[in-house]
Each structure stands twice: as structure tokens, then as C-alpha cells.
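In this view, the complex is presented without one of its protein chains, the others remaining in place.
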């Protein structure tokens, strides 16, 4: 339980960093309030949507203000090391990748343990990971991240499905977290590197 | 009850077809993931918003994965017959019209039977029908369907109001469904055909 909590807080910090980085790239919302708001929505949007869809109250961050402080901490980190970090923009993409991997697995497991169908768990895991970014993009009038070229949400779905299969076979939780999370990160990194994309519908 | 279930599944398939058709017209989200995501949001967005506003948990599709399969089935149908169906784009608008008629009546009745005020029932019926499309349009940065020229949401409101009146007079449920649903479809088809629009506010 303690380790899961650390991961949730870590995922929140990581998403706040990637959210405030993304906010800086937008033409709008570049003042302190705007960046904070966007980092906030990026961090808590996906998990909040999941819990509101599942009717699982109270929402995690509403019941535990440490998540709010984690977001502020992530934004502050970003601000302090901005000039330094700006050169490593590409490498920082890894924060977002870590965030989606963590949130997919945590969201899938939570939904499953609330007693919902595995198909719902996979969808909710993916929602937890990507919908915060989708809300951020809708707020700033940009094309939602899930519709851009390189594989993104599909990597989360693949990781969620692997998690569900290993869970079925009683694979140890920590091992399952590592394997499923690594799959998401590997697919995402390779997709960006080799410009992988999903086949066209038509 | 069984007939209502068939209608709900049918409405979902119909909305998945119209959603994946609409996704194909957008400049974004044209790969398999994007089309599936958009069809999914179009199908379940309105009903989910209604149930989240009413606090009516669990959401229909979360409790019964057949709705998820219905969406996949609609998308697959669309994919298989795409070349054929593409010529009949205008006629396919009928799927969307059937979808909004079905969902308006089902949403209005559900809200009423949960014990809410008829005014709320009419609003929720209209939301069930149109908000999935609104979310789809917000996701793809287009003007929401309800703000375009021809009468759309107002047809749903008219059908919901007719349903509420006939319900008050104890008209048989099946007859009420047929009459109210037909009113929505008739207004919508005539509106497109004769370019009817709502008077300007100013």
C-alpha cells in the first residue's frame, strides 16, 4: 500500500512537470496561474474522470491534499530548473512516458479491484493516463495528444492488457507493474524514435 | 424491458456508425485508434453525462460490456462497407437521426422514472442524444453540432416534450415511443431538407 502511494504521488509530480512543460509551449496560459491550472488539469484530469465514471468517491486528490502539494512541487521544480531543463526538452518527454505508464497500471488495477469487468479496467487505465492530457489540449485549443501521429494511447492499452493477463495468471504484483509499465514505456519510446503510427482506418 | 435493452444496444450501434463516419470527415483522428475513440465518445458521451449529472451509478456501459461490443460492432460494420457506404453519405445521416430519436426518448424516460422533474427529464433526454456529438466536436476542434444551422437539439427537445405530455395522459409506452421518436426524426429530416433553422436571438 505504501509503495502504491509513493508511486501515485510520484506519478502526480511527473505529470505536473510534463504539464507545466506543455503549458510553456502553448500560446495561451503562460502566466503563473495558467501554467499551474494546466499542470493541475494534466495531473488530476484522468484519474478524476475515471473515478467520476466509476462513481468511486471521494476522488483521490480531494481526500488527500498531498496530491495538490505534489503538483505545486512539480511546477516549482520545473520553474527552478527551466533554463537548464529547456535544453533537454526531448529527454523530458520521458517524464510524460513515465507518467502514462504509472497511471495506466494504477488505473487498471484500481478499476479491477473495485470489481469491474477487465474490459472496463483496460479502458479506465488508458483514460487515467491520457485524459488529463486530452483535457489540457482541449483547454488550449490544440489537437488532443491521442490523435497525433505517434502511438500514445494504444501503448497504454497494450500495457493495460498485459497487466490484466499477468494478473489473471497471479504474477507477483511488483513484477507485473514492472513488466506492464516497461511495455508501455518501450512502445512509446520506440514509436517516437521510429515514427510508428497506427494504421489508417480507411 | 427486453425491448428497451434491444433499443439501447441498437442506438449504441447506430451512434457508433455515425460517430466513425464523422471521424472520417475530420482532419484528425483518422487512424484505427482515433476513429474508435471518437465513435466511443459519440456513443456513450451523452448517456454518461446524464447519469453523472443525475448521480445514477453504475453507468450503463460500465456495468454491461455488451455496449462496448456494440460500439466495436458498429465500427466494424462501417469499416467493412466503407467504400459502399461512402456513396450514401447523405442517407447515412439517417443513422444519426435514428440515434438521437432513440436516445432522447430513452434518456427522458429514464430520468423521469428516477423521480426527477419533467423539465429535468426533457433536458436530460436532449443531453443523452446530443452531448456525445458535442464532446466529439470539442475533441476534434470543430463547431459543436448543436450550434450548426439546421435544427438539431431543438428537435430532441420537441420530441421529449411530446413524450412527457403523452406519458402524462397514460398513452401506451410503445405508441408513445413511436410517436415521440417519429416527431424528432420528422423535424430533423425536414429541417435538413428545407434548411429550417431556429430564429436568431437578436
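A and B label the chains in the order they appear, each numbered from 1.
By definition in this document, a contact is a pair of C-beta atoms (placed from the backbone, for glycine too) under 8 Å apart; a residue touches a chain by one contact, two chains touch by 3 or more.
Keep in mind that what you see is a predicted model, and the values were worked out from it rather than measured.
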Note = Touching the hidden chain, out of B:5, B:147 or B:194, is B:147
Inquiry  = One chain is left out of this view; which of A:139, A:183 or A:198 touches it in the full complex?
reply    = A:139
Ask   = Which one, A:5, A:57 or A:81, makes contact with the chain that was left out?
value = A:57
Touching residues on chain B - with respect to the absent chain = 52-55, 116-117, 119-120, 123, 134, 138, 141, 143-144, 146-147, 153-154, 197-202
Query = Contacts of chain A with the missing chain: which residues?
reply = 20, 23-24, 28-35, 37, 48, 52, 55, 57-59, 62, 65, 68, 79, 82, 138-141
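Just so it is clear, only the chains that are shown with their structure count from here on.
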Remark   = Per the C-alpha means, the centres of chain A and chain B lie apart by a whole-Å value of 30
